[in-house]
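Removed from the display is one protein chain of the complex; every other protein chain stays in position.
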Amino acid sequence: MRNRETRTAWLFLLPLLVALAAVAVWPLVRNVYFSFTNAFLDNPSEYSFVGLQNFITVMEDPVFWGAVTNTMIFTLISVSFETVLGFGIALLLHRAFAGRGLVRAAILVPWAMPMVVSAKIWEWMLNDQFGLINKALIWLGFLDKGIAWTADSSLILGTVIFIDIWVTTPFMVLLILAGLQLIPEEIYEAAEVSGVPAWKRLWSITLPLAAPAIGVAVLFRTLDALRMFDLSYVIAANNEKAMTMSIYARDQLIGFQDLGVGSAASTWVFLIVGLIAILIVSLLRLDRSTA
Amino acid sequence: MASVTLKEVSKSFGAFDVLQSIDLTIEDGEFIVFVGPSGCGKSTLLRAIAGLVPVSKGDVFIGGEQVTDVPASKRGIAFVFQSYALYPHMNVARNISFALETARMAKAEIRQRLTRVADMLKIGHLLDRRPKQLSGGQRQRVAIGRALVSQPQLFLFDEPLSNLDADLRMEMRFEIAKLHAEIGTTMIYVTHDQTEAMTLADRIVILNHGRIEQVGTPRELYDRPANRFVAGFLGSPRMNFAPVHTDTSSGLLHGPSGFVFATSGTGSSQPVTLGLRPEALEIVEAGTAQSISGTFERAEDLGYEHIAYVRLSDDLVWTIRSTEPLSGHARGQAVGLGWQIKDLYLFNEAGIRVDVEAARGPVVAVQS
Partner (left out) sequence: MTQTSDRYSNRTYRRLKALKRIGLYAGVTLVLIYMLFPYYWAIISSTKTRESLYSFSLVPSLDFSNYISLFNNPIFMGAIVNSAIIAISSSVLSLVISLLAAYALGRLHFKLSRIILICVLMISVFPQVVVLSGMFEVIGWLGFYNRPAALIFSYLLLILPFTTWVLTSFIRDLPVELEEAALIDGCSRMRILTHVLLPLMGPAIASTGLLAFILAWNEFLFALTFILTDENRTVPVAIGLLTGSSRYEYPFGQIMAASVTVTLPLLILVLIFQRKIVAGLTSGAVKG
């Protein structure tokens, strides 16, 4: 009986396993393999092994380290802001008010749009001459002259972060809101009746009880931010000030047709993201086991 | 300690009126039980007193002060929830002392109060545990401890025992009664269980459809129910009812087969329903004078008591309860039900109880 169930299970799983092997496992293995070769994209079948040379090339490239730094700054700042903002909005939308369901749906709008569309809309709003934001800031007296938010190298990473916060905060709100809804209302009432003031209820009850949901949301968002490609690519094109790890790796691979170095860069990205993932997961585990 | 006064308290959720103009005064130190069927508004009323639900109309006074708009945290009350609502991430000690910490009470004093409450409720050995590691009864004790420790002027209990099994329920009922005897603080207790209401209450408030049906001591409510609802609600098995009608020419009151009752005249308040409690009936030989005739259905032996069912008509089955065995009759056998005038309840069209002696004058029972 047990045996037959196991066999059925594998049969049902077969298509998934084959598909994932084809689109994930095999390409990943080939990517690592190419990292050790000097293959070029126009003729990938002709190559020889070069050992760790590609990894060293990438490591010695200051542009790569610039991309790593950008990605880290981007991830750290945008995920922090999204978490705080997401938690705040989630608290607000957790309260009872007329039209709550509709509002919860409406905040999904930025998240459901293609990133390219969001980037274009903000690029338009942030345009130095005709953008609404500059116009508003001038009108309010903060600026004398429009700022080229998406062209100025010193501002571009900040602009990318700003747009990303707008795009992904809804996702954060959703996950945290789901966590908040798991906390029974009576626990708050119990605290309220025994004279615990609102800020203390937030700090000592809501926050610790929502912590697992926030942790999971932060993990997902961090890993997503680390692989960010489209937003920077559309807003900043090849501006090194906003280049992410993913853009760098693709540039080597497709732009320069250098399969070996591109793959090595990708492998670096994989290792860095993997390391950070392990770090966060073990932090969350630690937190859960002490709790 | 405090008295509680409700003046014309109403609460509606949208078009639905949960509470309709409730007037009630609760004396300092009383143990009051709100009881009624589910959806009668008893929990909402309790929450309105606590300040967890804002009232739509009317005023709430605690200790003589109007607190209608005062938030729950400033009312000086304690609330024990049906789900216990213990903080899952804090151990028992912290659960109990959390509110005191918040109020910045001195550590020594907190410790002292915690110890006293723990001793009182016999939970001293559980202080380091989390709610998840406790049994239902232990959680209940912690919840009560949390309420006790802040020394409130008013205790509110919202169906606190409904999640416990029968044995524990009895034990905790006893504990709560003991607690009230010891500390003497005003307590309001909501339940749908009439046994809890009867055993715990100084006075019971019976609610139905958002209105108070009757307020009184358990004995008063049981012996002198104000109306048909109260009569039917208290008592298990519930009171037997049957329609009656008055023959205006003869002044005779006709009920179920064999039931005839002479009245001295008819007032404006004609009885339309009669009620007899199961324990007021006894099974007698068919055709016995003054008995109601029916056919025997079945008997149940519960060990400590006996229940029998007797069919009076196609759609009317009465229950008889006795400490003596009620078997010995065959299904379908014709039997009589003996009853006494002192046990008879009569209700008018509006369901209000009409006093048998006062309304009817001298009573003569006649053979049909």
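We just call them A and B in the order they show up, numbering each chain from 1.
Convention: contacts are C-beta pairs under 8 Å (C-beta built on N, C-alpha and C of every residue); 3 or more make two chains touch, one makes a residue touch a chain.
Keep in mind that this is a model prediction, so the values were computed, not measured.
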Report summary line: From A:V58, A:V79, A:L209 or A:V273, the answer for touching the chain not displayed is A:V273
Report summary line: Checked against the full complex, the residue among A:V58, A:A213 or A:A242 that touches the missing chain is A:A213
**Report entry** Selected residue (touches chain absent from view) among A:V58, A:V79, A:L93 or A:A242
**Finding:** A:L93
Query - In chain B, positions touching the absent partner - result: 54, 63, 65-71, 73-76, 99-100, 103, 105, 150-153
Report task. State which residues belonging to chain A touch the missing partner chain. Result -> 2, 5-6, 8-13, 15-16, 19-20, 22-24, 26-31, 34, 41, 44, 89, 92-93, 95, 97, 101, 103-110, 112-122, 124-125, 127, 129-130, 132, 135, 166, 170-171, 174-175, 178-179, 182, 195, 213, 216-217, 220, 223-224, 226-227, 229-230, 233-234, 245-246, 249-250, 253-254, 259, 262-263, 266-267, 269-270, 273-274, 277
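Throughout what follows, only the chains that are shown with their structure count from here on.
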Report summary line: When centres are defined as mean Cα positions, the distance from chain A to chain B in whole Å is 58
Report summary line: In the complex, the residues of chain B that touch chain A are 50-52, 71-75, 77-79, 81-83, 85-89, 98-99, 102-103, 146-147, 150, 156
Query - chain A residues touching chain B - in the complex, by the definition given at the top - result: 184, 186-187, 189-197, 200, 204-205, 208-209, 291
